[in-house]
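One protein chain is absent from this view; the other protein chains keep their places.
Take a look at subunit A:
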Amino acid sequence: MLQVNAIGKIYQNGARALENVTLNVEDGEILAVVGGSGCGKSTLLRLISGLDRATTGTVSVDGVTISEPHPYIGLVFQEPRLLPWLSVAGNVGFGLDEPDTTRKAQRIGEALEKVGLSRYGARWPKELSGGQAQRAALARALVTRPRVLLLDEPFSALDAFTRAELQDHLLDLWNESRPTLVLVTHDIEEALFLADRVAVMRPHPGRIAQAFDITLPRRRDRTSPEFEAVKRDVLRSLNSTLALHKIAS
């Protein structure tokens, strides 16, 4: 279980990015965190990943306290961040700690196949499309089999069609090994399509305003009335945080 216990982050310039955020995410749960820009979503993810250190509070996975990057936790960034000097296969295997080279190549091959890139292993990253590059980044994070996978607006730079395709794909991948997913997004539809629970954040300082359990059966139909109804609720909550934001500033 991923436990985020009353964490807060105050940056060196005094900005309070996050205050007293507590979250318990069950094994295999998909949690989506939504909110306007500047509400601390990305900060939250960076603290969980161990890239940044929380000013207060703790993060733990299965009882292990996380204060720096840890093999239990994988992270997919907003941009693919592939290393341009490595082939696609080299990128996917970048974080794979497997001394046996045949075994390593095999695992890379499997990971590439899972994201539909088996023909692209020998290519350079510059030869991939945006969607393909983000798939490779997904494979790089999943190949090490993390217990918790963090995704920081992973599909926000893609066109609507590719985005929907990758959302489907992410669910397929999740179904195979059921890692815990924490997805930060500003796309409510994306959150509702994927998540078991949606946490709405509000800014100044960043904190969780409200959480919604999404019980609709999966693959959710984005156009069904039930989907629309939940979307309305979440939107209303989000809008009230935005209204607060305006009053505050």
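Observations, loosely collected:
Note that a contact is a pair of C-beta atoms (placed from the backbone, for glycine too) under 8 Å apart; a residue touches a chain by one contact, two chains touch by 3 or more; residues count from 1.
Methods note: contacts and distances are computed from a predicted model.
The listed options are "ABC transporter permease", "Chemotaxis protein CheY", "Insulinase family protein" or "GMC family oxidoreductase", and the UniProt record of the chain not shown names that protein "ABC transporter permease".
Of the candidate positions A:Ser49, A:Gln134, A:Gln167 or A:Thr241, contact with the hidden chain is made by A:Ser49.
Considering A:Gly95, A:Gly116 or A:Gly130, the position touching the chain not shown turns out to be A:Gly95 (whole complex).
One of A:Arg81, A:His204 or A:Arg222 touches the chain omitted from the figure, and that residue is A:Arg81.
Across A:Arg53, A:Arg103 or A:Arg119, the residue that sits in touch with the chain not pictured is A:Arg119. Residues of subunit A that touch the chain left out of the display are 49, 51, 68-71, 74-75, 77, 79, 81, 83-86, 94-95, 109, 112, 118-119, 121-122, 124-126, 144.
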